[in-house]
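A single protein chain has been removed from this complex, and every other one stays in its place.
Chain lettering (A, B and C) follows the sequence in which the chains are written, and residue indices restart at 1 in each chain.
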Amino acid sequence: MSINKVVASADEAIKDIPDGATIMFGGFGLCGLPENCIAALVKKGTTNLTCISNNAGVDDFGIGLMLHKKQVKKMIASYVGENAEFERQLLSGELEVELIPQGTLATRCLIAGYGIPFVPVLAGVGTEVAIGKETLSRNGKEYLIEEAFDASFAIVKAWKGDTMGNLIFKDTARNFNPLMAMAGKITIAEVEELVQPGELDPNMIHTPGIYVHRIFQGSHYEKRIEQRTVRKAN
Amino acid sequence: MSINKVVASADEAIKDIPDGATIMFGGFGLCGLPENCIAALVKKGTTNLTCISNNAGVDDFGIGLMLHKKQVKKMIASYVGENAEFERQLLSGELEVELIPQGTLATRCLIAGYGIPFVPVLAGVGTEVAIGKETLSRNGKEYLIEEAFDASFAIVKAWKGDTMGNLIFKDTARNFNPLMAMAGKITIAEVEELVQPGELDPNMIHTPGIYVHRIFQGSHYEKRIEQRTVRKAN
Amino acid sequence: MGLTKEQIAQRISKELKDGYYVNLGIGIPTLVANYIPEGINVVLQSENGLLGMGPFPEEGKEDADLINAGKQTITTLPGSAIFDSAMSFGMIRAGKVHLTVLGAMEVADNGDIANWKIPNKMVKGMGGAMDLVAAAKNIIVAMQHTNPKGESKLLAQCSLPLTGIKCVTKVVTDLGVFEITPEGFKCVEHAPDVSIEEIKAKTAGRLVIAQDLKPVAI
Partner (left out) sequence: MGLTKEQIAQRISKELKDGYYVNLGIGIPTLVANYIPEGINVVLQSENGLLGMGPFPEEGKEDADLINAGKQTITTLPGSAIFDSAMSFGMIRAGKVHLTVLGAMEVADNGDIANWKIPNKMVKGMGGAMDLVAAAKNIIVAMQHTNPKGESKLLAQCSLPLTGIKCVTKVVTDLGVFEITPEGFKCVEHAPDVSIEEIKAKTAGRLVIAQDLKPVAI
């Protein structure tokens, strides 16, 4: 039953992503980013992309690298601070941005992975997020109707994965990764450690391989820290 | 930060469940059943219950034990075969039954745990399950609108749990347990092994303790097998 | 002499493609697992929360915590994954399962299926059947062509309460292989010893015979 999802490299994994594609990127801030695939996309120069990701990276890391090369047409995110080039492109009209509440962003991934077309949420009711959105009343409350995402590709980063695509994430590098893995029509996973089927405990899989189409072991992870905060050692 | 959810026993855990309560029970068939709490409910004789569970046990095990003592007023389930006393009570009109597609049952638990009031599903469209239900059209398809469950109590069985209520399930004894744990207003977890905070890997928690209100280490698990199927040893 | 249950399962196994995730229902569908063709890797999904269902355990190695949707003791395989019932039906609903094989009491020539309830008999419930037929992209029904009374189970309209509407893509019976088409059941293969006349006589729904009709190759 060993369905093999392994591809040779990041270049191989992303080679059929066309200009104009919609891509989801796992990660929160700079934590849990698919660094190898982002580098491969920058190298290949795929352009006119719609990127769905909680954040837009910083100037010289994460999706910021693609922004710098003007590969991104539209950014769908919940928070896009800490990024001067992003700000420049946005203010100059080169870049479209759609801001979505973080929980709504996460839930729109979840329902895509669960085959649910839309979900009612309270987040944003009474705010400008609600403008133009369908609403439904229930139990005396008004809910916004939010749609499942429809993305051709999802690119995620896991800690460990096996050749069948089963994934395990580490600590808060989990964040949006398993959700986007479920939501992509084609899901690409890069992992720090690629193992054989049977090496991962079936009870401890975060993303079952059925949701993953391509997997490879990444390399040279920089894992940059955005806010290094420490305390004095005792 | 060590919030202690430990209660002394199954008797203690279920003592405030009143007659007429709605209770969710984890488990699939006889797999992953909260045996200790069911025994305690039978002993206490709590009655007039509405039980939400994928199945209704067999004649002498699981929820069947409560049926035998006529403690159940209404059963909400997806499959209720293999149970002669159940059949007798149903045909005699002593027992109400509401049958729900299994995926809808699971999803109505999930959305209760995620604070989502309703969910659109295709399961049951065009069948008698759809009768009287609100529908919504989307992308040319008609969906049934299914409500989040609203249960006062959920009783689940986990493999391991810590005193803060974090739970881990084993193999297919997971099934509805983590979903119902999230859905109950008060969630009671019985575990095969109760451990101290720090003994479970934070990355491998299936149900975070925030969803669990009472926990205790069960005993004398019978873990009955419904269909014992084997092959010849090689 | 139509196909045996094993032969029906064997014929359905030819629908498997390498890389498929497959959900097999109880009864004849379960037998399909015994005929997975050489070189074809598939993963079996059990809707109670398992991908990578393995064979029954060796005697003495049964584990009450590890069962399939038919409540039978089973095993995992290298690469298996366990999850809860919401994710299980989530992946079904999202179309990640490529093929679902189910038994049925009746199938209509528009793809409607009835397999969960006989009025005035004890109702056991639909389990996961309604979810599966509402969601799966490719649903093959494995069943006998007629019921024990000799009446056709391939109908113009189901007489029993429906499980799902317009969802079946193909029916494999002891008499042959039938695709659901706008023209009704299209017989594309017949059991070697079964005549077109017998198939016509035993099919109550609209029936067309494929131009390139051929015998079922077992």
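Brief remarks on what is shown
By our rule, contacts are C-beta pairs under 8 Å (C-beta built on N, C-alpha and C of every residue); 3 or more make two chains touch, one makes a residue touch a chain.
Since this is a predicted model, take the numbers as computed values, not measurements.
Taking every chain of the complex into account, the chain not shown here touches A, B.
Annotation: of A:N48, A:T127 or A:Q196, A:T127 touches the absent chain (contact as defined above). The residue from A:T22, A:T107 or A:T187 that touches the chain not shown here is A:T107.
In the full complex, subunit B makes contact with the omitted chain through residues 1-4, 112-116, 162-164, 166, 182, 196-198, 202-203, 205, 208-211. Those residues of subunit A that touch the chain absent from the view are 28-32, 54, 77-81, 87, 90-91, 97, 99, 101-107, 109-110, 121-129, 159, 170-179, 206, 223-234.
FYI, only the chains that are shown with their structure count from here on.
The greatest centre-to-centre gap from subunit A, using C-alpha centroids, is found for C. Ranked by the number of C-beta pairs in contact, the top chain pair here is B-C.
In whole angstrom, the spacing between the mean C-alpha positions of subunit B and subunit C is 29.
Per-chain CA centroids place subunit A at a distance of 36 Å from subunit C. Chain centres here are Cα means. That of subunit A falls 33 Å from that of subunit B. In subunit C, the residues that touch at least two other chains are 50, 76, 82-83, 86, 89-90, 92-93, 135.
For subunit B, the set of residues touching two or more other chains reads 107, 121, 170-171, 174.
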